[in-house]
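As you look at this complex, bear in mind that one protein chain is not there, while each of the others sits in place.
So that you can tell them apart, the chains are marked A, B and C in the order they are listed, and the count of residues begins at 1 in each.
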């Protein structure tokens, strides 16, 4: 049997997909694809019919019913160049194999991440971990860039001075900033890769790692297009309704508006503001509306206190 | 700081919760509880307010937003006695520590699982892996029990004969049936335990392992009651809507009935029966109805072919 | 860059290597080889010279110094048919991906492991988990075979009867013996594969799983011959000397015989027999002699009590 390949993946192999200012994602190798998922599933569930359409349906079935092990039968390997602070988020995905450049052995080149002006944002007010969409005035941006560039421009000559003085590399590197670029080989199976993508393509992920996740996603789609489509349908763009949210949705489908109290589960603090509605309940309602993409009618907009 | 305990968990410690005919689940030890989840989260997200209600809300927040690592800070250890065929399903959960009785070292006692008469079921017709709810006639049941009991009653004396002849234990055991009981210590963190429970308390899990999962769940709830409640709300009794299902639900909330074509994604085979409706589309509709707990109206019950 | 392959591995691809009476190991796919280990190491340790001899030396260096992550960059996938009792030992290696045939979905064929007459052995007297090399008399063997064959010959028709009666497959299979054959796809990286081989090619592993480990080892050697040779040199046929054993070896190299007390560490029970020498100390001495392959001289053969 010839090795399983796709023309799309073969075309991407060894291409550096540029990410941020000096980074890249490069698909180095891959093992298997849609048909190896099907092949593995047939061992578990017995032989079956063999058309492409049936393969696609089987892949959808597996994804829909959380039969995840067949997806583990596909493996992808990437070469990535990325800032250290991105690497620190990425490495939290433990079910992967990693070989990172070691600054104990080798000398770092003079490359640091400096954000593009349009990626400089204020702290979000609504989200403790995110960036605000609000525009940052020209002069503030300029000052930010001055600081970030200045820090790295000062840092590298000092690193070099320490190396030239013969100081141990493992020590000389300790004042390098986390915007410095590092490189690694990263190898992971498709199931765990989907988990990585579902967390790192999410709007709550930091902008910089999202750029990498998108490049990784592009390679993934090339390697296993049906599985990727199933991932988008059943994970990436799916929405999880909590038990209470299910009850609210059922009401709404029956044409009954929700009551504020439907949102108040778990004894969460329901302290009512001037308008007679709790901020927490409003936030729960907004979350559900965002998930489904409709506004959620509530019986009476203001809850009598 | 004194060790984190709950009275409920302390009361359960070392109790054998009976499962099936000869099995049990016994909570042997645990480390941490709801407050260690909060403690770990505070390291990540900074210190916060300190009431019990706020702890509970933080736990809900973590679960809702898939911040899973704080749940890994709680560890539970169980002693379980279970049939081999259940052990074979259970062991597929790899992120756990296991010490199983070895029949290379020790001699198996004469205990085999024989289902209670009411747990003897026909193969499901709608589900390739399940049991039918349909009642099994008395005489069929009796014959099934005769076979199952007979097999184990024949098996044990032969095993003993081999051992008495001095045959290596590792060889003598090979004709023992998978209904034989084994024992193990099983240790797992709370995050991975929730994953185990979400798969093994599911109605699609085999009846026998579900009985174990329920006993394990009872212990888990005793150790970390707020986290367990959040798990039930956001995982166990939650429903995942695929991208297309979200669109259908949005329509329904707006009072617009769904069209059959809304269910036909991914180029799935839409072959229409005599009634002008595809079986696949009907099945997709039923799935969505089951998730939400309402019937799903469709524009025209029969799709014009 | 073309895919990394070896002619030896390509020749093995999709061949069923027969194991035991009905089993096999089949190399289904592989990703990478010796040169991908080198490629990954160069990212960590910087670029280097490029001859084949230097590649081999780098691989040896990595293995000798426990730089294990480059070996994780190679992945192998196998299709294996094996008795359930072997599968139960095998599955304990958690860092692998597995898709096993499910008897909830599919019907088991009528194949059971029956040992070859020469593989029927008595329980070892010196080793609680092993088989004795002592020959088993013809008539005992015949009786063992009668029992083992009889058990499986009785079992399969009963299984079929239950299936024909319409009983759920997941229930009908519970009286099948652990000698029944199952199948799976098994995928693992080279580092964890070496760990598997070091435990399962060991003489203490059960005879049956050792046959599988040897077939897996043959495929591994074909995929990454230099790495496999390094594994044999530095792991499989290496010997670990404990702290005390190192001291004893140092003495012996200096021409000083060991004293019995050199073997008595950790306050182990040193109870002397009639000959004035403790069994425990003799066993420690024999272990060291076995590791190095020489007899270990002791100052005075009998220790004055």
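Just so we're on the same page, a residue touches a chain if its C-beta (ideal position, glycine included) is under 8 Å from a C-beta of that chain, and two chains touch if they have at least 3 such contacts.
Quantities reported herein were computed from a predicted structural model and do not represent experimental measurements.
**Student:** From the listed residues B:23, B:70 or B:130, report the one that touches the chain absent from this view.
**Tutor:** Spelled out, the listed residue whose C-beta touches the missing chain is B:70.
**Student:** Taking the full complex into account, what residues of chain A touch the chain not shown?
**Tutor:** 83-85, 87-88, 91-92, 94-95, 98, 102, 104-105, 113, 115, 119-124, 128-132, 136, 140, 143-144, 147-148, 150-152, 154-155, 158, 161-162, 165-171, 173-179, 206
**Student:** List every residue of chain B that touches the chain not included in the displayed model.
**Tutor:** Interface with the chain not displayed, on the chain B side: 1, 3-4, 13-14, 29-32, 36, 39-41, 43-46, 69-70, 72-73, 75, 77, 79, 97-102, 105-107, 183-185, 187, 189.
**Student:** May I ask you to list the residues on chain C that touch the chain which is not drawn?
**Tutor:** Answer for chain C: residues 45, 53-54, 56-57, 60, 64-66, 69, 92, 128, 199, 204, 229-230, 232-234, 237-247, 249-250, 252-255, 265-269, 291-294, 296 touch the chain left out.
We take it that only the chains that are shown with their structure count from here on.
**Student:** Are the interface residues of chain B and chain C largely the same numbers on each copy, more than half shared, or largely different?
**Tutor:** same
**Student:** I'd like the Å distance between the centres of chain A and chain C, where a centre is the mean of that chain's Cα atoms.
**Tutor:** 39
**Student:** So how far apart, in whole Å, are chain B and chain C when each is placed at the average of its C-alpha atoms?
**Tutor:** 32
**Student:** Going through chain B residue by residue, note those that touch at least 2 other chains and give them in order.
**Tutor:** Chain B, residues with two or more chain partners: 92, 128.
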